[in-house]
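Can you keep this structure in mind? I'll have questions shortly.
Of the protein chains in this complex, one is absent; all others appear in place.
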């Protein structure tokens, strides 16, 4: 069970870390400063400078071969294992736009997984190719406002067969990335047969974002912020017509697609969360060493030593757990790795939230302001406790796996 | 030690609760919807409808005699004890604009305390009167960007004597309420003699917000939101001239004024935080009873029973502690009550944050969105862990008080 | 809602505190030193010195009128309210044998409540009188080894009618105090009709401890200690014959008796737990002020300031909650106070355990040894998380009460 840094990935980590720190981090600040600066007043339009920043960095990354690291199981990818990728994703997690610079950002990577694994040749040509090139973006439309979407069998947006097409009606929300004008593709989970067995009711559709009948109702706010220009959109489908060949894999197999997508997607979020925790701890230490109150450095006040020590211990444990989950995916497959992914999916955001919270506290009010990345990290990490399944669902999964060990002992 | 609801306050609680629930709550939603709707695009200008909402509600409250409950130690106030006021403040805490409707909102109440206790007759006439009427607003300028303001001896904005005037230079930030165009008065802590004993270095000034040399640099963001039109402003003072008679109480007595202000100010925040915790628990319970996943109500899943029970226990304990701190203020004075205020200042925000966080989690992503008040509660409560002194400073205060009991045993 | 110290109880608190500190505490150490010193080698026999200690102290307490404070609702008692008693019980909780010295110890007080409320004149004469005099002791036999006794409907020891008698068969364990040779009375919950409604299946019996067919199987150990000579006994009933008149209140009313007994019993435990928390915090502070490591006092190391502050805050909150529960009992009766008793029953032991644990940690290994009372406090407090209902059952109670508020909203 080798969880270490391989010789292959070691130089990549170094290159990625350096590019993140030296080239991306300063421009990330400028990028976020530009938000809302589009002449139209539309916060979901990039300013020219924002596009320039993104394209310049992406071009550099692509030229250096630092691109599409994430596709671990495919000819098209970099050929890395999930364990190897974990170390890279952690570095990318440290700065807001970094993952996109390397074409490794959610939800596009998960969506590309869907297309790579379950898409037809036509799908791959039309959608996967430009996504791998980073020329378009995509969104994944799962969650709905009127049902507890944590239990995916509740998903209710309907798709009704009409000749060679399906007609989609309903609402989706929290479509992350759908605010981006470059977002061209929606992958949509819809109910095709509510009377079927609960795991066969749904199908997955590929829907162009400019289809007739699609209406973006509003950006969802995350603690009052709209996360523009990326955004999390609330979208209405009114008689949206989708050709039958754009149903992925097969009718009633939406669940299977969703499960296949979620394994890697979840763990990538966790890897980046660990990077954020590292960044927060670094900020915490530096601040505590450089501020004085009551005649002493902050490090020497309150419980800061214990806070720092606990943070270091919790980061290391979460990283190791994440690496083990990655190793399980690499060696046993996504299905067998599922309880491990559930574990890290609960652990990583909670751990990172705690450390970011402590770092904010040490920064005083500055810590929750636009002057430090901590508040944005926190709100993002907080969404991860719902995204791809809330904690309670993953804990339930882990507990059931545990109890199953003893089922036979009871007889 | 009567911590109960007195006969005098009982009908007031009922009136306030009813007005908050039935009249203010629906308009609060509309008020927040209107944010950013001013034709100028300036988010810190009220829309006509916002002003109408505020004025209509304030007029009603005033007419019903539900006004200025907070002034517990004065002829001008309602004549309530702090314990009695606690029950009212809790109700006002449940809805965003409610405290202002009853003219009981921060930072104006604290500022009025300053004017009432330490102001000259001229100050009272010029500033206290319109504040008591609710026709103007005020801000309290303490925190500074370049020093650890949690230790107020660090405060560095300088005031230099020049004839009959003082000249102020420096920066303040997190001036809550200074975004509001109705905000006319800044109460400013400045360093008048850096060489004096650390508790005699500072003085408190009354400065009109439209004084020459005052520049509002930017709104500080709280987790990405600007809290418009109220706002938390970053302000620069460049050679701002203040007549000597607008130095409050006396030169070098800024600390004394700040301490006198903070006692009641801190506890009022706590009272409202308890109201928010109650509201969050109510939302949590209702959501958990009305949503289904995996074939069961959310109440029956995960640890929700324990979460609800713990929330109830923690609210009750925090409320009792808050009432005891209030009772100490009423019977022993602010100074003797100080360790009790520190206790509840640590306890109430942490308790409320935890319950709001659990409530958000039960709501799924909706919980952190604009569709529920939970996210705004959370970010507001999170600021309370810094405002008026960070947790660490209050814990330090409590620990020192505790250890002092045994100092004599050591000889 | 007066939760303060009344004029009536103030001098009593002073007398009790002084007697506990000055007279009982030193002898308590000697008492525990004597354990196991009986010439027979029987740890459950008092040594002559142990009896002398107990009798001397009890005589003093009785002479001073510091006796039977607990009986709040009766002609026989001291006439105190539960709130008043809380302050006394807290003092008694600080030292192991103190409660018995004032005839206020568990389980005797609860058992006397049963006799006072539900006993016949004969019962009162035979059992209540000597218990009130402190000349005999008693035990309460509820818990059973083979069922989850937290759900009392599971209780299975059977009582079968046989003419004018009942015949009891089965096992009880954790009969606290039954190790004491002075223990003469067992109050026993037995199943008299397993086919009845679950709350009418059981009846309560008064059984002399020397009845034929009663066999003390063994002392239960609490973390390896046997708590001699008090003890927690495992007892077998084999055809134990009890006259019908020693069934208390009525057949099938065992539940009612148990409920009536538990309200006060639970809250008395909590009051004493708060006293233990106070004692632990005092020990913690004194140790931390008087030991040095790495060139500094322990107070200045680690998170000790925060630990002390949190301890102080948590004690105050628990005490207030306990007083409120007591006030509810005094003003609304035991039934209405039930959710409040459940709250404090969860809160007080957890709070005290945490503080004792921190105190042990500050003491180093000495803290868990016989040289300090902390370890014995901890093990005793840990049992309180089961005794009179485990935390989970009380949390469940609190949550159900909370949710009931909204039941009508759901329609």
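Per-chain numbering from 1; labels A, B and C assigned in written order.
Just so it is clear, a residue touches a chain if its C-beta (ideal position, glycine included) is under 8 Å from a C-beta of that chain, and two chains touch if they have at least 3 such contacts.
As the structure is a prediction and not an experimental result, all values here were calculated from the model.
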item	value
Among shown chains, those touching the left-out chain	A, B, C
Among C:1, C:80, C:298 or C:344, the residue in touch with the chain that has been omitted	C:298
Options C:122, C:148, C:196 or C:336, residue touching the unrepresented chain	C:148
Among C:190, C:204, C:220 or C:277, the residue in touch with the chain that has been omitted	C:220
Residue of A:21, A:52, A:251 or A:306 touching the missing chain in the full complex	A:306
Chain C, residues in touch with the chain not shown (by the definition above)	41, 143, 145, 148-151, 154, 173-174, 220-225, 291-294, 298, 301-303, 360-361, 364-366, 368-370, 375-376, 378-379, 382-383, 385-387, 390-393, 395-396
Those residues of chain A which, in the complete complex, touch the missing chain	1-5, 281-282, 285-286, 289-290, 299, 304-306, 308-310, 312-313, 316-318, 320-321, 324, 343, 346-347, 392, 394-403, 405-407, 409-410
Touch list for chain B against the chain that is not drawn	302-303, 305-306
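Criterion: only the chains that are shown with their structure count from here on.
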item	value
Category of the chain touch graph - line, ring, star, complete, other	complete
Chain separated most widely from chain A, comparing mean CA positions	C
Gap in Å, rounded to a whole number, between the CA centres of chain C and chain B	44
Centre-to-centre distance between chain B and chain A (centres being mean Cα positions), rounded to whole Å	37
Approximate Å spacing (C-alpha centroids) for the pair chain A, chain C	53
Of all residues in chain B, the ones touching two or more other chains	392, 395-396
